[in-house]
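Removed: one protein chain of the complex. Kept in place: all other protein chains.
The chains carry the letters A and B, assigned in the order they are written, with residues numbered from 1 in each.
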Amino acid sequence: MAAVIEVSRLSRADLESALAEHSLTLKPDEARRVAELLGRDPTLTELTLFDTMWSEHCSYKSSRAHLARHLPTEGPDVVLGPVEDAGIVRLGEADGRRWCLVMSHESHNHPSQVLPFEGAATGIGGIVRDVYCMGAEVVGVLDPLRFGDPRGEHADRSREIMAGVVDGIWHYANALGVPNLGGDLVFHPGYDDNCLVNVVAVGLVPEEEIIRSRVPAEARAEPYDFILVGKPTDESGFGGAAFASVILDEEEENRGAVQVPDPFLKRVLSEANKAVLALARRGGAAIGFKDLGAGGIACVSSELAEAGGFGMRVDLDRVAVSDPALPDRVIACSETQERYGLAVPRRLTPRVLAIYNEEYDLPHVYPGACARVAGEVTNDGRYTLTRGGAVLCDAPVAVVTKGIRYEREAAPAARDLPDPPPALDRDLGADLLALLADPNLCDRRYLYQHYDGEVQGNACLRPGEADAGVLAPFAGSPLGLAVTCDGNPWYGARDPYRGAALAVCEAVRNLACVGAWPLALTDCLNYGNPEKPGPFGAFAEGVRGIGDACRGIGRLAEDDQAPAPRHPIPVISGNVSFYNESARGAAIPPSPIVALAGRVPDISVVPGLQLKAAGDPVYLLGARRAELGGGAWHRVCRGSEGGAVPEPDFARVRTESLAVIRAVQAGWVRAAHDVGEGGLATAAAEMLLGRRGEPARGLDLDATGGDGGGGLPPASLLFSETGGFLVELAPAADDAFAELCRALGVACLRLGAVTAAPRLVLRAGGAVLVDLDAGELAAAWQGALPRLFPAGEETPDGAREVADA
Amino acid sequence: MPEAPRPRAAVIQFPGVNCEYESARALAAAGAEADILRWNEDPARLAGYDLFLLPGGFSYQDRVRAGAVAAKEDILEALADEAAAGKPVLGICNGAQVLVEAGFVPGLRGEDLELALAPNRMPGRRGYFSEWCHLRVADSTPSWLGILSERVLPMPFAHGEGRFTSRRPGLFEELAAAGQVVLRYADAEGAVAAGWPENPNGSELAAAGVCNAAGNVLAMMPHPERAAWLGQVPELLPGPWGWKRRRAFGEWPRLKGPGPGHALFAAMVGAAAARREAVDAT
Partner (left out) sequence: MRLELRVELKTVDLVRETAWLALTEKLGWAAVLADLRRAVLWRFELSDGDEATLRAALAAELERTSAFYNPNKERHHLLAGGALPEGEPLAAADALEPPPAPGARLWRALVWVTDEGGEQAALRRRTARRLPGLSGLRAGTLWELALRADTATMARGLAAGLALTRRRRQGLLLNPHYQEGRLLTLAPGEEA
């Protein structure tokens, strides 16, 4: 046995300094708990292993109880809930196979704040590995991004971080050949010290080809090797999981934890993996496959073994390393990128090694990269790590992977803020222009154009063309899939429960606009320090909000159209990111971000959000209420975050979405857009502007009665953020649509029609509230975002840079 | 009479490319039998193929310079022999960068480097740029794209280094006169782009695709394989293809039908078939 740290004998103070000396974040009590579990004092490698496994990032020690209590994870479509790195649901049949959707959702917040380019790129790398290792092809990624105020106190830094993150995303994802399906971009001063870089990846796999991250049962009958493939292990990312679970102090201090991503090696590895999986299928062999993330080799090998009910013996002498002088625990636990662990039957080992090392020539793709046998699967249920003959770790595998739990104190976190004083005689047209030019509502095209949305050739609706990205991935079937993501920090800051629930509501509405049945949800729960009751209370409320929304709206499908839900929308994967808090003690606003995937039965009828034909009637679903709190109009035009935050009305989301989904699937809808941030007026303007080309059509809408007779003042009618839909119908579908809404008990109101003249006219109560030329709207909307990027900054004389390098 | 065998296409997979599968699908839809060949396979295998495609992506992650490292691979030697024999060769995006760096186009003086695909020049932005564009096929060209002369083909582009340029004064005028500037960025009506954003990268003469003097090797930056089916065309794309796309609303079989990029692959596969027929006849 290697030398041990005598945690059972050291005084608390000495233990604390011993832990600090080795840069361990374990608390003294936790270190003693390790000794108890092992029945002896731990080695340094063991302490490091537990340090990682018990970090918040890996163990969910604060969050797990709440997640288990509130989030529904099962349902008729679920193949695999949140037990591995990615969740799986059934999508449908196409090309003679039963396809499943694989989905994963992660954050890379801390690393991106320190090293924006590498941090964001590594985030993409990690998430796609999670999906690849289920045997799936990754068909898309979404990037929900949150940055500091680009005009505030730390504007320069916020913009630099944004530019670096965007560059990191496109350099990595574009090179990997995974298309961007969407995402969102939010600026809020609460992210000045803690940007949020979340990533969602979706993949497809035929149901019978799903690979699990566990040693297969077949290892009882024949010997299995543990193969490690990819980059040689180095010290990069050592302590990464623990890094994600601390508060950023001085930004520079934790740089050792940031990894160096390499999309090139990743792409070649993915191609080689495909060949290995095909080899296993041909050979009728079951294999286990898992990517290396936090905790490195020790984590991946013990979890593969434990999930299958086996033991594992790993010899670090057999691991390819960048430097033989690396300490034991660094080799065991470093988070070096671009590595996978495989459990394969020994009879296939030579051929697997040849695919990686010869056919795909890894040693020439990256210096020192290779596949090697690093250990073997055992039946004794023990986890053993050795190096140079010394035993570094020897424990029951279940002890290593078990984790710990905490019950944290939660304080209620909703805040009441009154409405700003009533505003009379405002120029609502000027207000609308101000909203469209706001960094949070303006056109995102400048951003999307950095991303490759077309690679793989499956694009149907691209980012900005509709409320959700839509793919048509099958050659012989109109079956498609749709994905969206949502999360509004102003709602979260005012009311963490509603903020989270509204994110789910909006995601469902987004999918409805493209006629997609919502299949499965993932979440990334971004909050401050869980050891403080305030941020932890916000987290607990957020989880409850997501759970309530998933149950309250419920599964919608061909066989699930009743007014009352029968099954919840399942949460199949997710991530918790705590400690998004600066050393100054400023936590981010509560920021749950959800992603929702859906099934599109027929992509040929899916509409974008841009208006199509003059004369088409336009309908509003969802009566306006006085819900301007935390909203864009109050914030941008009134300088207030006050007022009532929209109340999540699950029943209404369900029936209105059902009406829109059925209308889309019937081929009646030419354009659809959800009403949310910025209200009815903003939604109307966005439908007129759209993603591509100059606005060629106009809208003339009369919002009278759009509040269901509630007597709302004009500004509230136009800017209230009550959820709803604006729908452009094919004229012949008018009556049928009205009948469908009546049958579902959904109030729908014809507001007006698409016009040939490119103007936006909004009326109510006999008055014209807004009358603007589309060109003016376009200039306000399209001009704002480029100016926030270095290359798009205007010079004093108003000219734009022509970049050369 | 037995049907002529389908021309055999090799899609060359350099490490780091990522458009090989959809490119192979588009070639298959255009009548070829397409295989994907790894960069380090036996170069002698190329002789068994009738046409070659260098797909898009990031070979060697654009290290040193886009296309520069892949251009040094041994398989390029074998490809040069096949190209000299007149077989069609198409480089798309990163594939075009490889062909330029390897001196395949314009090929005026053997394999001398005559051109560059330099970083985009764009007002107010830098780096990668991805959108849809319209391409106009040259009026008269030695390329197998000649059968599409004067047609307007919309398709997406996605690159950071796509600006055709050269230090040789007058080179592009010379090439254009010889019909070697096969594809030029244009507006939806087919008028050659006068500036940004129709010409998205600042290419000289708005060049989007350049061929060699014999016409069989074409290097183009935009991605025809991403416009091979009608369903890939954005619903609001200006011009006749957008209109076609909207007219096909609700009709899956039509959306599955040929898009604007299909004609390009069909022309290439057709040229390969014709060449083989001619070789077989002698």
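Assume a residue touches a chain if its C-beta (ideal position, glycine included) is under 8 Å from a C-beta of that chain, and two chains touch if they have at least 3 such contacts.
Predicted model, so just to flag it, every value in this text is computed and none were measured.
Asker: Could you tell me which of A:106, A:130, A:262 or A:702 touches the chain that is not displayed?
Answerer: Here the residue in touch with the unshown chain is A:262.
Asker: Among A:366, A:578 or A:650, which residue is in touch with the absent chain?
Answerer: Answering carefully, the residue with contact to the hidden chain is A:366.
Asker: Which residue from B:45, B:63 or B:247 sits in contact with the chain not drawn here?
Answerer: Counting the whole complex, the residue in contact with the absent chain is B:63.
Asker: For a quick check of understanding: of B:24, B:116, B:193 or B:233, which residue touches the chain that isn't displayed?
Answerer: Residue touching the absent chain, from the options given: B:116.
Asker: Given the full complex, what residues of chain A touch the hidden partner chain?
Answerer: Its contact residues with the unshown chain are 114-115, 117-118, 156, 160, 164, 234, 236, 251-252, 255, 258, 260, 262, 264, 322, 364, 366-367, 790-791, 793, 795, 801, 803-805.
Asker: Across the whole complex, list the residues on chain B that are touched by the chain not included here.
Answerer: Those residues of chain B that touch the unshown chain are 60-61, 63-65, 68-69, 71-74, 76, 80, 101-103, 110-116, 118-119, 163, 165-168.
Rule of thumb we're sticking to: only the chains that are shown with their structure count from here on.
Asker: In whole angstrom, what separates the CA-based centres of chain A and chain B?
Answerer: Once rounded, the distance between the two centres reads 35 Å.
Asker: Within the complex, which stretch of chain A touches chain B?
Answerer: 167, 170, 174-177, 262-264, 267-268, 271, 359-361, 365, 446, 448-457, 459-460, 462, 465, 472, 475, 478, 602-605, 607-608, 610, 612, 667, 690-693, 786, 789, 791-792, 800-805
Asker: Show which residues of chain B lie in contact with chain A when the two form their complex.
Answerer: Those residues of chain B that touch chain A are 13, 15-16, 18-19, 21-22, 25-26, 38, 40, 56-58, 60-63, 119-132, 156, 158, 202, 223, 225-226, 228-229, 231-232, 234-238, 246, 248-252, 255-256.
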